[in-house]
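In this view, the complex is presented without one of its protein chains, the others remaining in place.
Here is subunit A:
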Amino acid sequence: MSPRQLRHGLAVLNQHSLLYFDVSSDNGLTVYEANTDNAYNLARIGKVLEMVDTSLSPSAKDVMQSLLLSGQTRVSDLVAAYQSKIDYANNAAKLVKHEEDDWPELNGANGDVQVVKKPDTSISSTGQLNSVLCRLVEAELIEVVHKKTFLSPQDILRDVEKETLDKDFPAGVKGGKGKIEYQEKVAEGLRKVRDESKSLKRKLEQNGTAAKRRKLFSGVGISNGNSAYEEEPGDPSLDPKQVIRINWEKCLVELRNRRLYQFVADMIGEPTAYVYAVLLKLLTKRLARCRLDPAIDIKEEGEEDIGVGLVTTDEILDNLKTGIDLSQGLGKATKDKISSKAAEAVHEHPPKKKLFIAEAEVDGDASADEEDEEGSGSESEESDAEYEVRGRSSAPVRNVTMVKFANAAAGKEQRLDRPGQLRQHLLLLAESTQHFVRHCGPDEWTVDFVPLMHTLCEAELDSVIEQSSGKPGLRLVRLLRDKGKLDEKSLQNVALMRKAEVQQKMLQMQTAGFVHIQEVPRDNKADVKKSFFLWFCDIEKSATRLVDDSYKTMVRCLQILEVIRQREKDVLMLTKRTDVKGREKDVMRKEYYDRYSRFRENEKKLFAQVMRLDDFISLLRDF
């Protein structure tokens, strides 16, 4: 490889954040390191784009896609690229189908922004591009690239530690107290570095438009039409020199929300899942990443819970799409069969923060009564007044809320008990054995992500076990998880299974890494014949094993794809010709076209499989 090629290669890799590098201050040598996390993230491109498409807008997806293809980009370059595209689109009467089918290969093509999409999803003016970018920045899906972005985490840690030592502890760190102080200082430094990438968002927020915009945005966020995304004059134009890239961590948070939504839909039901999705969306707005970094996110005294705050019922109601029928999805039971006390129970865990539980419960009851009233006295002015009072007292800032309430009360009678229905769904979520939400205060809800994701992992593990070892296997594993370590005999007794069956299943699952065995000798001689053999299962271990297997399977899928590509090489070569591209069906001979479409079919299948594997991996590893 010539130095030129090498330099070019490094540049391209850098462009896509696939490398860390550090220029040593001593001798000017540059050290490179592979950024495997980002490399893996490439497998998630499709998912992220789809997420942006549905949760923001098709045009946002388009911008995201361009960003993905070009790696980190200067704003001005992006604008220029789109400008030429817009011109092209305006000039060309006919749109050329772009080569989306080849997009995985396009990754290497530096700055090759040629994505021409269907007219209704693409950007029609640079102003629109600007506002789309602003939205993405506000959603933290795009972050700013700065000097330290390219340092590996270890290097950053080293730098910050050195700096802290030089600045605050010139005499060295002494004593336990000093150590803690030092750690805090380091964490603070790390946090500062991390927050640097959010500078653009902060700037937007300072402009004061962000808050307002978000409001409008979430209100119309799902309409398919393009009109809502026309240029909005209030948007500040972004600094053209700013370099931006995709913030994978935040994307992961969004993906996790979707996953949780699916989980709830599966466990409880769709209407409840809708509610949950809204709750999660509100809750995670300020959540930057799924997993906290132990080195950085040390709690400071007086600081609120990092990331997760709480959401009130009213907020959820405000953001719930009006088309969702909340009366669906719940069973009916007469009032005497429901214990409202149990349902409304407020759990102020994590227990560090104290809440006046008695008071909270009284409040809860009171609000329930209120809702009843709302239900009965529908169109009277009194209820409107009550809404107003509530709106003001609970959240004086959110005047909009109050207005909405009043409107709702005046306009739609049939949905008057909507807040009540919403509460029912939320309470159901709170009561679930998976603890999807926590009723952390009267009408306040939050999610304990760490234990919840743990449960979710277990559930996913369960489904793998059930699919590979059947119900008996699942029974044995869950039994062990519940009871701890057991010998074979008690296993048979509790599981109500035959000895042979248990033995066979356990062996099978041991090979698969779902259960493990421990030998406990009865005496010092450790006679094997006399030893106890205890079965147990280690979730952590099984999960790691499954993740490894999934990586392997993922690679297999891609390898198979390559095999098929090789096999259909002649056909694919043909489709690469510029006179064939886009008109494959008309130009190619039928026999060839059939082969081509079959290849496409298989390719789709394999990519889908890779995506699903990633679903699995991200759940076990990242969420």
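What we mean here is this: contacts are C-beta pairs under 8 Å (C-beta built on N, C-alpha and C of every residue); 3 or more make two chains touch, one makes a residue touch a chain; residues count from 1.
Here is the rule we go by: contacts and distances are computed from a predicted model.
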| item | value |
| --- | --- |
| Per UniProt, the name of the complex member that is left out, chosen from "Elongator complex protein 6", "RNA polymerase Rpc34", "Probable prefoldin subunit 6" or "Intraflagellar transport protein 27-like" | "RNA polymerase Rpc34" |
| Absent-chain contact - pick from A:42, A:86, A:165 or A:494 | A:494 |
| Omitted-chain contact residue, chosen from A:16, A:47 or A:135 | A:47 |
| Residue among A:281, A:418, A:438 or A:505 touching the omitted chain | A:281 |
| On subunit A, residues whose C-beta touches the chain left out of the figure | 46-47, 49-51, 53-56, 61, 100-101, 118, 221-222, 224, 257-258, 261-262, 265-270, 272, 274, 277-278, 280-281, 319-325, 328-333, 337-344, 424, 427-428, 430-431, 433, 460, 462-464, 466-468, 471, 474-476, 478-479, 482, 492, 494-498, 546, 549-550, 552-553, 555-560, 562-564, 566-567, 600-602, 604-609, 611-616 |
